[in-house]
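Omission of a single protein chain aside, the complex is shown with its protein chains in their original locations.
Up next is chain A:
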Amino acid sequence: VCTSRFWFNYRHVANTLSVYRSVKRLGIPDSHIVLMLADDMACNPRNPKPATVFSHKNMELNVYGDDVEVDYRSYEVTVENFLRVLTGRIPPSTPRSKRLLSDDRSNILIYMTGHGGNGFLKFQDSEEITNVELADAFEQMWQKRRYNELLFIIDTCQGASMYERFYSPNIMALASSQVGEDSLSHQPDLGIGVHLMDRYTFYVLEFLEEIHPASQTNMNDLFQVCPKSLCVSTPGHRTDLFQRDPQNVLITDFFGSVRKVEITTETISLDRDLAGFESKLPKDELEAEPLKYAEQLPVAQIIHQKPKQKDWHPPGGFILGLWALIIMVFFKTYGIKHMKHIF
């Protein structure tokens, strides 16, 4: 998830796209990735090289390319949509690619980048998500067993505050800086004119370049990435909610996808010459009336219904008390006999 927009936040988009590329390289297909980007970099009028997003100085690596599938772009990247994706409370009209169809055996990797503060993350310069909301969303996911294990990586200023409030089991979190520290960007490119990447993500990507689908590197190595000398901020991590020892957790458990496979040893025997017989179940004899165009979707469920006319109630306790107080004070101060001047 990239939570920033505007040209000067180029590095956040480059961060997100680079992580997206690494994850795809290690084997996760687009159908298993939900990418949320403001996507206003490649075709921005200020981009000297249109249709590209570079992640390295001297324009070495174009991470935008022609194989990027952005699921939520531009103004769709909102806190509400993000939480809807996580908890699954999505309107029924949402297509498959915009949903998180995970189950209790899925390992989920969440990477967020943008501008943040102590306990919140700014979304698109207009709203915020707090660490409490994020923790509640994860708890909702756990209740419905929407994940087996979850790895949360955040690259923002004061990123560690975002994982302080997690309380659901099986979550491991990594952040680029502690509370009170800022995450710094890595290098500006003079040709493009903005900073291209953030330091933490840059070093994480360097680390990921050496991972291939069969590698056995574990999480402890990821925790060592970007020490203070290189990163200026102190990366932090949190593993107390995680049941397994990070030593035993492979990087490819989250970044790549290695499936459990079994050799098929049984076969069934089919009778070759059996002609296809009529299915035993009676087919529906009634011809369903062809649906009219307007009736195809349950519109009433999708669009909010008109609010019911509320009956008028006399003003209740608090307002009544407040008004009584104000009127009493007014009359006490000015006296009743002054009323005739008003009326």
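Convention: contacts are C-beta pairs under 8 Å (C-beta built on N, C-alpha and C of every residue); 3 or more make two chains touch, one makes a residue touch a chain; residues count from 1.
In this section, contacts and distances are computed from a predicted model.
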item: Undisplayed chain, where the name is taken from the UniProt record, one of "Integrator complex subunit 11", "Eukaryotic translation elongation factor 1 epsilon-1", "PIGS transamidase" or "GATOR2 complex protein WDR24"; value: "PIGS transamidase"
item: Contact with the hidden chain (one of A:216, A:229 or A:265); value: A:265
item: Residue of A:191, A:213 or A:315 touching the missing chain in the full complex; value: A:213
item: Residues of chain A in contact with the chain not shown; value: 27-31, 79-80, 83-84, 87-91, 95-97, 99, 101, 103-105, 132-133, 136-137, 140, 143-145, 213-214, 256-272, 274-277, 279-281, 301, 325-326, 328-329, 332-333
